[in-house]
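Excluded from the complex is one protein chain; the other protein chains are retained at their positions.
Moving on, here comes subunit A:
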Amino acid sequence: MAAPVSVHLEFGGGAELLFDGVKEHHVTLPSQPEPWGMRQLLVWIQRNLLKERPELFVQGDSVRPGILVLINDADWELMGELDYQLQDQDNVVFISTLHGG
């Protein structure tokens, strides 16, 4: 049983529009049998935070191409992407890089 994890989520570059325009979310992920990874976090976000048009945020079990993910300010591609295991007080940022003019 994994302990609950508090993470700080941030949405930017227009991604916040899918979350009622709210950029920052402090959330506590409840205790669950397996540890919290990015994969589970995305599912949790979809179920609990995403207000509309999930296809504009997720694609398959990952984020939609064009959305940059930073875990503690590091590109998530370098952190194992979906397999990254969240630590308490992690900072996860989702920035949409689509149509930036």
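The rule is simple: a residue touches a chain if its C-beta (ideal position, glycine included) is under 8 Å from a C-beta of that chain, and two chains touch if they have at least 3 such contacts; residues count from 1.
Here, contacts and distances are computed from a predicted model.
**Q** Pick from "Cytoplasmic tRNA 2-thiolation protein 2", "Conserved oligomeric Golgi complex subunit 4", "Transfer RNA methyltransferase 82" or "DNA-directed RNA polymerases I and III subunit RPAC2" the UniProt protein name of the chain that isn't shown here.
**A** Choosing among "Cytoplasmic tRNA 2-thiolation protein 2", "Conserved oligomeric Golgi complex subunit 4", "Transfer RNA methyltransferase 82" or "DNA-directed RNA polymerases I and III subunit RPAC2", the correct UniProt name is "Cytoplasmic tRNA 2-thiolation protein 2".
**Q** Considering the entire assembly, which residues of subunit A contact the chain that has been omitted?
**A** Counting only subunit A, the missing chain is touched by 12-14, 16-17, 52-53, 55-56, 65-66, 68, 70, 72-75, 77-79, 91, 93, 95, 97-101.
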